[in-house]
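Can you read through this structure? Questions will come right after.
Every protein chain of the complex appears in place save one, which is left out.
Which chain is which? They are A and B, in the order written, and residues in each are numbered from 1.
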Amino acid sequence: MAFPGIGIAKGMAVTFRNFFTPKVTRQYPEERPPIPDRWRGRLDLIYNPFGEHKCEVCFQCAQVCPVEAIDMSGFDSQGNRIRYGMPEIYDERRDPNAYRRAGLAARPMRNPARWDEEIDPPFVDEVVDGFDGRPEALVAIFRAVQDRYGYLPERALRRISDRMSIHWAQVFGAAGLGGFRLLPATGHVVTVCDCASCRFAGGDRVLRAVQELLGIRAGETTPDGRVTLETRPDVGAGSISPAIRVDTLVYGPVDEAKALHIVGERLAADGAATPAGARS
Amino acid sequence: MTKIDPEIRIPDPIELDRLEEERLRTAAGLLPVHAEGGEYAGFDTVGIPDRPPQTEREREVYTLEEGEMLVNMGPQHPSTHGVMRLVVKVRGEIVVDVDPVLGYLHRGIEKLCENATYTTVLTYVDPMDYLSTMHNEHAPAIAFEKLYGIKAPPRAEYIRALVVELNRVFSHGLMMGFLALDIGGLTPILYSFINRDEVVDMLSAISGQRMLFNFFRVGGVNFDTNDEFLSRLGTWRSHVLDNLDMNERMITQNEIFRGRTVNMGRLSGADAISLGVTGPNLRASGVAFDVRKAHPYSIYHELEFDVITQEGGDSYARYIQRIAEIKQSIHLIDQIIDRMPHGPVQAQVPGIIRPKPGRAYGAVESPRGLYSVYAISDGGPNPYRFRMRDPSFISLQAIPKLMPGRLVADTMAVMASFDPVMGGVDK
Partner (left out) sequence: MDWELFLGIARFLLATTLLLLLTVPTAFIIIQMEMKIIAQLALRYGPNRIGPRGIFQSTIHGFKVLAKEDTIPDQADRSTFTLAPWMVYMAAAMSMLVIPFAPGAIAADFNIGIVYFFAVLGLSVVGLLVAGWASYNKYSLLGGLRAAAQMVSYEIPLTLSIVGAVVLAGTLSFSELIAWQLDHGWLLVWQPIGLGIFYIASLAEINRTPFDMVEADSELVAGPFTEYSGMRFGFFFFAEYVALFIMSGILVSLFFGGWLAPWPFPAQLDGFAGTLYGIFWFFLKTYIFVAIAVWLRGTLPRVRVDQLMGVAWKVLLPLALVNLFVTAIAVVAFDL
């Protein structure tokens, strides 16, 4: 067979011409490809022309996903909120976030010491059922539990989350508001209000005075474990600033002398029943 | 103080493993792993299974005569069209026998489809023969529509035919490139990919995806055409024949290419029919069988086209056949665009269809041959049995018949001319 032939020459002419033709490569990071409107590679939920999500929360995708990558929550036809997904998977992210929403330092909830805390499950169930499991009553439920235990144990919160079918993160976030304690109190708890109006009215002077009296800083407990001092931004209600709270009683407006008097009185009357109402 | 006896030797753990393995193998009746003795022992026996042959064919392939050697064109290979293993028995450079070992890409699609609703099945079949996705979806759509007893609206059928022909164009274009690549030319494949990129951009404008389109639904197609699709279609149509011509000019008359493909892998028409080879491979051997004409489906009875055949049945004929089919598909696309009616693109079907119990068969002409689906329904939301017949699998069975007597270098060239896609072979 004769090698130098017309076929080879034609091919070489084609490549020679293409050497001088503009190239078709798209230089990627600088030039992006045009994405068509119907592109299905985007990770977002689609809206219908009325502006609502087309997703009907039928959970089919979450159920069929072989790697369980989908987590979702929605309302069923009864109006109950249901969720699909294992909260435990997301614990590493959820718990610190919930702590942050609660105003505490972010750390994982998985404190092994807390997992063995004993709670009384029937009590918690009773409280929840007493309010018919309505989500609006969550704060009242928390208050009842805190009255019983002095703080909100994690296991109780999980039981509430399961029983009411509310996202754990939402429960935990709600527990961070409204003055609920997530950690057991040691001794009496003196809370000095930290909100803007209380500060303007002199709350920092009150705080300093109490700190001097007790000999500890905010966030700490006295060495004998009798008093814990902390600051929260939600103690006062504006018109009674500056306010302090001792255990469950709120006092305000107080000045330094009154605050010291109140705290001293509480320490002296250790173990006595709490009087009702606040003094103005 | 412990006395250490210097006479006792603690055996090497690797040595212990080896002894254990020998013991177990002897107990199981298998041949020993390390056959000692002989100058070339261990060299030639690599690749032969270590159990007695279980079929006649296996005995035929794995018995080595004097001077023969087994060469493994293994699953990791730059040009076996996917993961396939070819055990080639060679004497020097001449091939004596070929044994394809398949199944490296098996994903259990048929079984998966038994646990999926009918609409989900259409997404599972996409990655089977990944270069002809639309055909993969067309056949099940036909079968399911027969089961459910509905017909797709005419506009849907026309859109289906349009995208199917577009898919055929780029699949055949890629075959040209792959054949040239396996023979050694580095540039035609890139020209084929330029063409494919344009078509794929077009199809992504209509279906939202670039490769696994998921465009067909039971009862129609998912989306209607939009402006972007039509404008890209027009642009593409205006220069596709020039691109094709540029690619062809590099390959078709090239003496080296012709020397490697003319008279190679000659498959006669009778042999092709008896092996079950279909599609362009069959038509290149002279048999005029095209599913679109023989068992018309969709709207092909309304379109004008002829069945093209070539004489010869060698690799070159298969290559020329595919080029002719590209031109035929472009002609079909022109007719479809002219005749497309208005109307809805999807029939009203519920989200989860539950056809009545029954069986249905749907066959289409895919770029590799006759691709068909046989579905059995038991009245529930999932098919009871979903069986696919893939043309590449059948075409590969022709290789052991064609190769003996040829050189090793021809193995790849002949295989590339059959254009198998391993996704379809292994399902």
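Note that in this section a contact is a pair of C-beta atoms (placed from the backbone, for glycine too) under 8 Å apart; a residue touches a chain by one contact, two chains touch by 3 or more.
Every value quoted in this text rests on a predicted model; they were computed, and no experiment measured them.
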| item | value |
| --- | --- |
| Contact residue for the chain not shown (choose from B:191, B:236 or B:297) | B:191 |
| Of B:83, B:105, B:250 or B:363, the one touching the omitted chain in the full complex | B:250 |
| Residue touching the undisplayed chain, where the options are B:217, B:232 or B:260 | B:260 |
| Hidden partner interface residues of chain A, rising order | 1-4, 8, 11-12, 14-16, 18-19, 21, 23-25, 27 |
| Residue numbers in chain B that touch the chain omitted from display | 43, 69, 71, 73, 77-79, 93, 180-187, 190-191, 194, 250-251, 254, 256-257, 259-260, 407-412 |
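By definition in this document, only the chains that are shown with their structure count from here on.
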| item | value |
| --- | --- |
| Centre-of-Cα separation between chain B and chain A, whole angstrom | 53 |
| Residues of chain A that touch chain B when the two form their complex | 1-3, 5-8, 10-11, 14-15, 18, 24, 33, 36-41 |
| Residue ranges of chain B touching chain A (in the complex, touch as defined) | 187, 194, 197, 201, 204-209, 223, 226, 228, 246, 249-259 |
